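Sharing a structure below in structure tokens format, with a few things to ask.
Heads up, one of the protein chains got dropped from this complex, but the rest are sitting where they should.
Now for subunit A:
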Amino acid sequence: MGRTLAEKILLAHTDADTLAPGDVVMVRCDVVMTNDISGPMAFRAMERMGAARVFDPGKVVIVPDHFVPAKDERSAALQKLLRDWAHEQGVAYYEQGRGGIEHQVLVEEGWVVPGSVIAGGDSHTCTYGALGSFGTGLGSTDIAACLASGAFWQAVPTTIQVELTGTRRPFVTGKDVILAVIGELGVSGGLGSVLEFVGDGAEGLSLDERLAVANMAVEAGAETGLFPADAAVAAYLDGRTTRPWAAEHSDADAQYEGSVLIDLESVPPLVALPHSPGNVVPVSEAKGRAIDQVYIGNCANGTITDLRQAAEMLRGRTVHRRTRLIVVPASQRVYRQALAEGLLDVFAAAGALVSAPSCGACFGGSGGILAAGEAAITTTNRNFRGRMGAGESSVHLANAWVAAAAAVAGEIVDPADLGVAS
């Protein structure tokens, strides 16, 4: 019987001869990543496991990104501990100003290659599936085990095939694709499964868009999201990595747990209403909602593609007087690219605040917290109650076109109504 892509990757990272969904196996990591939240707890757990050194310093990456720049003494102490530990262990460390949001950094810096297994101390580690890598989010004790032994336990997941067909309409991006999928599957529809994205519509997504799609697989409850590597991935990795890799695909007779078919021609720009990523409606049904804050950034949609879309919408326009716009490039590289292209000047001229690469307000950490009664529209990946600040605030999720259009209008609008060509 054939195997799915996920099964092939996992099998290649165990000593088992065969495996089937539900089997619990120890999976070897090619990369272990952690940050200023999950890292310090993991280091202490690793010590209690009896390990003084990491299993392989060449396979460990540390990125402070959640409370950066440090907002208070407690956060600063965590980051100092992270940095000191990284240097003492001799592992890769991306200091603030030289890295950015962990998932963007690992992809940009060539740590992520097709067919690899990446264990990350952050739920959005599934982002790496955009490059055909089994990236998966783990907690601190799991990460401690990975740091100590290079392996984590994993129940072999089933796979749900998500087939994307057809041509996209204007102002529809990867964000809308994944919102459509979550709207279809629900926020727990992917439990115990991997989402595998196939079809001409999947191949037609740019790498930045695939990152956004894979990133939010966890919002459907999935273990990870996977795009089989193709020529676009090969082109992206050319000159970026020295790690060996080979493209794998699911066998034609692989067994799937289920399938979802999305005809992209039927997908309009979408909005996830408060307080769930699964609460998805067409932008037309969200029109007219007043917006206090627009936040364009985070590990799903703070890429140069997102910033270009936002700048296109904002060029020659200004942010509405009752609204504030915060733009957060996902990494230092994205920041510098946006600078070189003049995008940051467009944002500044429009009256936007451009902030440092950081997880920041996306998870309520710092730099853009909402007051009670405020409404936001963001390109982030979660709109749980109180995630971005007060419990009585509300967050709408959308793509960068829709978010930037709301900044101009001061309320949610269909970007097509603002007369910009996508």
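In this text, a contact is a pair of C-beta atoms (placed from the backbone, for glycine too) under 8 Å apart; a residue touches a chain by one contact, two chains touch by 3 or more; residues count from 1.
Keep in mind that, in the parts below, contacts and distances are computed from a predicted model.
Per its UniProt entry, the chain excluded from the display bears the name "3-isopropylmalate dehydratase small subunit", taken from "Phosphoribosylformylglycinamidine synthase subunit PurS", "Electron transfer flavoprotein subunit beta", "4Fe-4S ferredoxin-type domain-containing protein" or "3-isopropylmalate dehydratase small subunit". The residue from A:S38, A:N215, A:T323 or A:T378 that touches the chain not shown here is A:S38. Interface note: of A:P228, A:G364 or A:G410, the residue touching the hidden chain in the full complex is A:G364. Not every partner is drawn; the one left out touches subunit A at residues 14-16, 22, 24-28, 36-38, 40-41, 45, 48-51, 66-67, 72, 74-75, 78, 121-123, 125, 137-142, 144-145, 148-151, 153, 155, 187-188, 191-192, 218, 221-223, 276, 363-365, 382, 384-387, 391.
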